[in-house]
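Below is a structure I'd like to ask you about.
Excluded from the complex is one protein chain; the other protein chains are retained at their positions.
Chains here go by letter, A and B, matching the order in which they are written, and residues are numbered from 1 within each.
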Amino acid sequence: MNRNLGTALTLALMIASAAAAAGERFITVASTTSTRNSGLYDYLLPKFQAATGIAVRVVAVGTGQAIRLARNGDADVLLVHHRTSEEQFVADGHGVERFDVMYNDFVLVGPKTDPAGVKGGGDAAAALKTIAASKSPFASRGDDSGTHKKELGLWRTAGVDIAAESGTWYRETGSGMGATLNTASAMNAYALTDRGTWLKFANKADLGILVEGDKRLFNPYGAILVNPAKHPHVKAKDGRIFIDWLISKDGQRLIGSYQLKGQQAFFPNAKAMN
Amino acid sequence: MTEAILPLALENVSLEIGGVRLIKDIQCRFEAGPRSVVIGPNGAGKSLFLRLCHGLIAPTSGAGRWQGPAGAAQPGAAQAMVFQRPVMLRRSVAANVDYALKLKGHARAERAEIIDEALARCGLRRLRDQPARVLSFGEQQKLALARAWALRPQVLFLDEPTASLDPAATHAVEEIVQAIHDAGTRIIMTTHDLGQARRLSDEVLFLHRGRLLEHAEAGAFFENPKNDLAQAFVRGELLWWRYGRDNRRAEADPTAEDLD
Partner (left out) sequence: MNDFGDAFWAAFQLVVSLDADLTEIVGLSLQVSLTAVFIAALIGLPLGAAVALFRFPGRMAVVVILNAFMGLPPVVVGLVVYLLLSRAGPFGVLGLLFTPTAMIIAQVILITPIIAALTRQVIEDLWSEYEEQLRSLGAGPARALTALLWDGRFSLVTAVLAGFGRASAEVGAVMIVGGNIDHVSRVMTTAIALEVSKGDLALALGLGLILLVLSTGINGAAFLIKEMALKRHA
């Protein structure tokens, strides 16, 4: 009985893992939901695979969680958008080097009726201050993501002690960008979102872009190879090929050519072109 | 011929459950040969008595001993029991018998023949591939008998085997019991049906309130029971009014359902 059980168990697991392994050449990239939801990967990765034969498996989570995954060695490449955390990651020896890849920007969205009256302003911090003063509902990621960190920085600039307002007009959803936008559209709340996710987001309801163009809303993406000296199993060679491709002339051109609803969604900004 | 496990001797056997003594100091002996019928009113402890003999429950004090040459080793292997409510496994008639044979260690090759014979003797051959659970109650009891018979036990215990059967089924069951006896199996059964006791007994044990009040040859017992309660019982009188006399549960509801 026990032996049969063991055999069956092993067999089942083998069947399952055989289907997964299948000898495919792949790397794992820890990235963010906002990047994934923008559709950029669906556009880029098949082209990368065609050029190199390397499949890319994207695990899309919040920036904070993505960094933790990479730190545990559960990814080969980290591709996120919070510069300070990324530099810290490299400084701590978890990553080899950070490369600029591209940027997009954040926008402040909110109900078209705009109860706080922030529409058209070019100063994101001032807009947030106005929203706080009017106590209009605001939906925040609240999940330690790159977007969340950016938003917290803006509240600080605006001089608003946002922690004190949590649970009143300031709602922390503790979830991804899409879920937070769903919440915002259901509550007619303001929210900070990256432009990529916003353009692709289908459930906009009564929301629209109110503030954009502030240089503080600049949102740079960096790619980092997880340090093989720390995690020997990291696929350093293929990971490096991926990063090199992203910042190559071809990769950069493709990133710049990706369009969402007729608009350019990401702006390539890699320094070293080869 | 395998060695005998009989005779069975009960020595001062008592059973206590939840602080109540249900079987009290029973002393008796079953020799090979005759058919024994245990009678007594509801709550007398007939079923418990049978289970104690069969070894399904252990006495609180005293002991039952199989004194035959094979009695010391595994006496359970040479016994079988048919319960008041037959327990049928969710499989075919033949498979029910087969399972019992398998448990007793019969090789697969020899089982088919034994099954056929047991089913034929109990008139179940045409039902052999039927699911056991869809049989009528009488057929299920016959199957329980076939299952017991297939084991060729030296001793067969039957606990009120016809309690819920109609006269025709009762008759069929009695015939099978008789046939099993004729084939050499020692029969020990309980019944509350006096007619059945007369038909099937060579000796009678009369139980009342957990005590064995009389153990006698059947003819003598039915003609002239020595014990006054047994006399009343044989005459068909109700014994409930005597409750106060011989027990510690005088306050108990005399119409309470059978405890065993």
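FYI, contacts are C-beta pairs under 8 Å (C-beta built on N, C-alpha and C of every residue); 3 or more make two chains touch, one makes a residue touch a chain.
Only a predicted model underlies this, so the values are computations on that prediction, with no experimental measurement involved.
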| query | Taking the complete complex into account, which shown chains does the hidden chain touch? | reply | A, B
| said: Out of A:Ala179, A:Ile209 or A:Ile241, which residue would touch the omitted chain in the full complex? | reply: A:Ala179
| request: Write the list of chain A residues that the hidden chain touches. | output: 1, 5, 8-9, 12-13, 15-17, 19-21, 28, 33, 37, 42, 57-60, 71-74, 175-179, 181-182, 185, 200-204, 231, 233
| chain B residues that touch the omitted chain in the full complex | 51, 54, 56, 76-77, 79-81, 83, 87, 89-91, 99-100, 103-104, 131, 133-134, 151
